[in-house]
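Down below is the structure, laid out as structure tokens.
Note that one protein chain of the assembly has been removed; the remaining protein chains are unaltered in position.
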Amino acid sequence: VEEPLLFEIGRHDVTGVDLDEPGRFAPRLGAHMRRAPIDLPGLSEPEAVRHYVRLSQKNYAIDSGLYPLGSCTMKHNPRLNEKMARLPGIADIHPLQPLSTVSGAVELMAELGRWLLEMTGMRAVALSPKAGAHGELCGMMAIKAAVEARGEARPIVLVPESAHGTNPATAALLGFRVVPVPARADGTVDPEAVRKLLSPQVAAIMLTNPNTCGLFERDVVEIARAVHEAGAYFYCDGANFNAIVGKAKVGELGVDAMHINLHKTFSTPHGGGGPGAGPVVLSHRLAAFAPLPFVRMEAEGPRLVESEAELAEGETPFGRMVAFHGQMGMYVRALAYMLSHGADGLKQASEDAVLNANYVRAGLRDLFSQPFGDRPCMHEVLFDDSFLDGTGVTTLDFAKAMIDEGYHPMTMYFPLVVHGAMLIEPTESESKASLDLFVATLRDLAMRARAGETDRFKAAPRYAPRRRLDETRAARTPKLKWEPPAPFEQAAE
Amino acid sequence: VEEPLLFEIGRHDVTGVDLDEPGRFAPRLGAHMRRAPIDLPGLSEPEAVRHYVRLSQKNYAIDSGLYPLGSCTMKHNPRLNEKMARLPGIADIHPLQPLSTVSGAVELMAELGRWLLEMTGMRAVALSPKAGAHGELCGMMAIKAAVEARGEARPIVLVPESAHGTNPATAALLGFRVVPVPARADGTVDPEAVRKLLSPQVAAIMLTNPNTCGLFERDVVEIARAVHEAGAYFYCDGANFNAIVGKAKVGELGVDAMHINLHKTFSTPHGGGGPGAGPVVLSHRLAAFAPLPFVRMEAEGPRLVESEAELAEGETPFGRMVAFHGQMGMYVRALAYMLSHGADGLKQASEDAVLNANYVRAGLRDLFSQPFGDRPCMHEVLFDDSFLDGTGVTTLDFAKAMIDEGYHPMTMYFPLVVHGAMLIEPTESESKASLDLFVATLRDLAMRARAGETDRFKAAPRYAPRRRLDETRAARTPKLKWEPPAPFEQAAE
Amino acid sequence: MRYLPHSEADRQAMLRAIGVGAIDDLFLDIPEPLRVGALDLPRRAGELSVERTIGRMAAKNVAAGSVPFFVGAGAYRHHVPASVDHLIQRSEFLTSYTPYQPEITQGTLQVLFEFQTQVAHLTGMEVANASMYDGSTATAEAVLMAHRVTRRKKAVLSGGLHPHYRAVVEGLSKLASDTVAALPPDPAGTEDILAAIDAETSCVVVQSPSVYGQLIDLAPIAQKAHAVGALLVAVFTEVVSLGLVEPPGAQGADIVVGEGQGLGNALSFGGPYVGLFATRAKYVRQMPGRLCGETVDADGRRGFVLTLSTREQHIRRDKATSNICTNSGLCALAFSIHTTLLGETGLARLARINHMNAVALAESLSELAGVSVLNDSFFNEFTLRVPGDAASVVEALAERGVLGGVPVSRLEPGRPELADLILVASTEINTDEDRAAYAAALAEVL
Partner (left out) sequence: MRYLPHSEADRQAMLRAIGVGAIDDLFLDIPEPLRVGALDLPRRAGELSVERTIGRMAAKNVAAGSVPFFVGAGAYRHHVPASVDHLIQRSEFLTSYTPYQPEITQGTLQVLFEFQTQVAHLTGMEVANASMYDGSTATAEAVLMAHRVTRRKKAVLSGGLHPHYRAVVEGLSKLASDTVAALPPDPAGTEDILAAIDAETSCVVVQSPSVYGQLIDLAPIAQKAHAVGALLVAVFTEVVSLGLVEPPGAQGADIVVGEGQGLGNALSFGGPYVGLFATRAKYVRQMPGRLCGETVDADGRRGFVLTLSTREQHIRRDKATSNICTNSGLCALAFSIHTTLLGETGLARLARINHMNAVALAESLSELAGVSVLNDSFFNEFTLRVPGDAASVVEALAERGVLGGVPVSRLEPGRPELADLILVASTEINTDEDRAAYAAALAEVL
């Protein structure tokens, strides 16, 4: 069933909100009154509810099926967290109401920070970044501030080729020059290669660990030592932190800054593209540079430090990442998740995530190709497209065929270091039965590809709300908002 | 995508609720400890959420499309009402906690009663019945009690043939003999026919108004007068009250008792089959017999009368319909609906409901057949199957074909007085655009039926989670709960 | 008005299409003098206003979750997982009708099939229906069903049956000219119900745990009933007890009815709740209420439908087994989801915690001078004897911020011998602090 656009069914004189027209009063708008209508169609409540319900029904979601997006960590979103985020004492407090009326909120931020620091073994946390990439920016700003505080100018940042695109983009945003670090044949970074690139020009290395090939960088300690010896900092992309919570503390690995995607590791919902939250943990080398605002533990309890006027000795924040105090709505969800799991549950979740990825790997290893050999992976398993050689089926075709089987595709063509990459992350939320069915389905598809059923793949998806969309056309002649159709006479020409 | 049964995926040692095992204590169960396991499989929370979300996706709902079930009144369910029903001061109060701690709840019941009485022009209200049929039972019990209080025995109840099945069933439950009242050619009840059936043996007439043919019983006042003159009572089935709220007061029409389906007229959700709520309004003739508990207005405010020990002069309740005080969760939703509409909105809703039904009637009248001629209807429009004569398509086939067009079928084969009845109630929640599309679809189907595309109808539905189900098989060898599959050896025989 | 989609222009266009000049032309059948001018009620209100009005009423009530809370007597406060309420609010469940069109309501139907199975397992019976209004009406329906099965008209009610349930059965029986023999209130579970069963008896109705909390041995009652051709109707008001105590089905019950509110459903001042109804397979065609059954569709795939509807009013009219034409669908869904989340392990553990908390409370309170527990066995509720008037004690406790239970006199007014009894319940929601607060407040009050 097709659902029209709001602009095709809405009417300017219909509203789904009952408000009484105000009585007469003397406005104080000066000369600033709006002159033209806005052009905003309205819907009554029944129409609006149906419009959005029907639109929602065109979406795939974790709640409706396995969502094996590698590196994205589509795990279960507990409903308790949603309930907690809607408590009036959380959802209905203003960031600038007197601090005396929000002590519980500051306590919650302090408690979240305490958990994050204990899990990572770090010194300080900047809670305010609004997403993972924003956290990267925060961490790299802290590093740049630290470099400048030492009176140095280090214009280079090292980034492995397997890194998320946000890493080089973030470095570039701050004016750094990005130098790529090659990977070893086994998919990990060679400390020797890093050492060769290090110099007094290098401000930092940005490393993802576990990396985007699903492997733990086993030489991470040696890399960290080399980086520190060169006077540089070690930024860790925490996108894959969910594999090692309770198993390893990044502080002990030598990391200086790492963002934590609360939506990946701590289950705050992805919401079709956000909002996320990207707190950054900082080592003792960077702790002093944490941006405003931050929570300081004082004898009387936690205190929210909002401005430079309130700084104590040794606190040298590099500035401010956002208005207000960050994503309270996400903090509370993540804290509810942490409290629910506890130390034992968090460790178990990491273990189950790794167990599930390896179970999928074990189920597919004879039919699919692993670019770095048949060895255990962390929370996600990477395949390349060599098992499709000669079939005429591409990674994209294969992924789209999964849609027809009722699955969301895995992450494709990432990391870039692997040809036709397929990155599968089942997460700890999937049951064995669910994985068995998934593996069986992928095996069946692989065999069909090899059996020459190429058409089935090229035509996929056939059983989705839409078939493949013309992305080239969208980009070539961008149509980014609704325009009224041409009048009938013109249209008929 | 198929969804297995809970019993096929659940495991006895899996739970989605974390509880700490209690420590040692001395139980006081006597000899009553359970001896055998219950056999209840469990699911973790992610599995459970997905199980029920996927099941839900196999349902049609108002929120996903027009639901033209005549007599069922599938109107929009405002989400504000759900929010109000979940306020801790409503959802989290116990029916037997001290009355001093629930004065707001009693006030809410009183306020709901006030609205119902003003809308109906009646004297008293029994809020506690749990559904429409339960309200019928309540009303008929009040009538029976009133008859008995007069020292009479009147074993007969008159019921038109077009009545809902609950009417005769209710009367029979109380030991009444049901005598049918014939309808006139125009689909309404003839006061003369009623007069002929009236006698000192008759306790009551049960009449639906507007009736199930979607017509207002225009001689209702005359019928009421005749009934009263014969010493009998007038029970009105209030299933169709939604057509006349703010347009006519049933008290002024001569009704002695009427139940009100809060889910039909006042939008409490149908929930896939309940819970409903069926308060009964009573005339001065029956008010004294209202069952316990009831709210009495006193100088200090409303008071909840729970037991015979608390009765005042002239209060002679016939007993009690339910434990506790009825459907508070539904009261609050209905009251929120009433407050939202107000007197003006309630009247407008009735008018729009009638307008919409007549708009559908006007859109179809040339192609469909109206059993009682081309005249205005109330909130629902009745067609018969004569327009399908010779096509080989039945009412059932036609209805199932609607499913393939994305619509829930209308009510079929009811009322029984019309051959192949199709009863369409769009409700006031549908927009003109929605009705235009609906009418166009029905017209298209009718033309296809006449064009001889019989197969399309016989095979319908084809685009639903299931095709037509074998109801005979279900009834002949009832399988009413899950049984484990036979072991493989047996199954293979 | 936000719920009404038409603009004035829409309305005018539609009237034109219908061929009438004004909306009142469609209401001509209503006799002119009886058309309402205006209702004496306020006009429309926005959400904010409605929230304020209802919020003010709600704020006058003491929410159970805000105080130490020990009230039961047929409705129990348990913790319901957040996912339950989320799932039942899904549009596709919440705003769907009774699944009369099975092709597009398999979701609701499969839920009902799973629910029926869960209820059958919990009660230890062969077959369960798709739910009733609540426990009290289910009990009344069980009595009517027993009349149909036995073709007798006399029900014997135990003195441990919830007084409201008794009143519901009595009220209906009285007006339907049936007989009810109700035994006097039986706080300690010592009545001789066997003596009340005779050859006229259609059924004997026994609640366990009784309204007083007492656990009752149903087996001998079933034996005696069967010996005279009567049925045993077993009743429970706290479904969580079935996680720990022997189910009625294992004790010979013929019909088992009860209140399912304790799983998945809020207190809500008494409703909506969900009645459970289970029986033996051989009586299924005498059963009231909806039933969901398994079948296949035209392509041979498994599917579910409402079935055996020839028992029901919309087919059989005055010959129906009941006038019921609904179940408590959404409450049954909540019940089923909560039960699924618990599973065998979770429900048993939940029941043990309830029992432990009640035992701890009973021990603590009975240490107070003059206070005693009447029951020798109980699950999560017991009857407390206090010195003096129980109603005053409960009120005094409430003034001290403790909701300490239900004075028996509220359910059985006018019986001085019961005036010093309180029904006290404790579930998993109660903490040690709650119990300490109760004991302290009670000591203060006495």
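As written, the chain order gives the labels A, B and C, with residue 1 at the start of each chain.
The rule is simple: a contact is a pair of C-beta atoms (placed from the backbone, for glycine too) under 8 Å apart; a residue touches a chain by one contact, two chains touch by 3 or more.
Since this is a predicted model, take the numbers as computed values, not measurements.
Shown chains touched by the undisplayed chain in the intact complex: A, B, C. Interface note for the absent chain: among A:P376, A:G392 or A:G452, the touching residue is A:P376.
Taking the complete complex into account, A:R468 is the one of A:R195, A:H228, A:R443 or A:R468 that touches the chain left out.
Looking at A:D190, A:E315, A:E351 or A:E453, the residue that reaches the missing chain in the full complex is A:E351. Residues of subunit B that touch the chain left out of the display are 11, 13-20, 43-47, 49, 53, 78-80, 82-83.
Interface residues of subunit C with the unshown chain, by the touch rule above, are 2, 46-48, 79, 81-82, 86, 89-91, 341, 428-429.
We adopt the following convention: only the chains that are shown with their structure count from here on.
Looking at subunit A and subunit C, the chains in contact with each of them are B. Taking each chain's centre as the mean of its C-alpha atoms, the one that lies farthest from the centre of subunit B is A.
In whole angstrom, the spacing between the mean C-alpha positions of subunit A and subunit C is 46. Centroid to centroid, with C-alpha atoms defining each point, subunit B and subunit C lie 19 Å apart. Among the residues of subunit A, those in touch with two or more other chains are 18, 44-47, 49, 53, 78-79.
Residue positions of subunit C touching 2 or more other chains: 1-5, 44-47, 81, 83, 85-86, 91.
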